[in-house]
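This is the structure I have questions about; it appears just below.
Every protein chain but one is kept in place in this view of the complex.
Let's turn to chain A:
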Amino acid sequence: MPERFTHRFRATELAARGGIVAVMARLRTLELPEQIAGDVELALAEAINNVTEHAYREREDGIITVTARLEDKRLVLRISDNGLPMPEGKLPQPKTHDLSGASELPEGGFGWGLIHALTNSVRYDRRAQRNTLSMAFALPGGEDDGALSHTAP
């Protein structure tokens, strides 16, 4: 039986940290394999930081909802908010950085590269003024490739 739970928290940096820690604690009680827990926490943090910094940049009362569904072979996390849509309404792609000049080194813009690298698949939907980012992670030993296309949102 898949396990499913939802956490809601305010889109401030401190509340977001509490939300991330709470989701990870719950996933560990559901026996999320420790070898992928770090990847999951990092991708979740990047997705949530993106919501607090961009989708809710014009407001301080935003709420972030994280839904987790842990199946036999994969974990699906959905992060949703009712803030501003992604640029051009599309999933952002990783940025490439020039790391050659010390004084010009980037201090940000790593988030989408990390999300794409850490997930098996990622999808963005905008419906009824809500953003939903879905991230799938294949569990160690599972044969599922983590594709998101066969699941209902």
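Everything below uses one rule, namely that contacts are C-beta pairs under 8 Å (C-beta built on N, C-alpha and C of every residue); 3 or more make two chains touch, one makes a residue touch a chain; residues count from 1.
We adopt the following convention: contacts and distances are computed from a predicted model.
According to UniProt, the chain absent from the figure is "Anti-sigma factor antagonist", selected among "Polysulfide reductase", "Anti-sigma factor antagonist", "Molybdopterin synthase catalytic subunit" or "Branched-chain amino acid transport protein (AzlD)".
The omitted chain makes contact with just one of the residues A:1, A:14 or A:128: A:14. Within chain A, the residues in touch with the undisplayed chain are 13-14, 16-17, 38-39, 41-42, 45-46, 49, 52-53, 97, 99, 102-103, 105-111, 113-114, 117-118.
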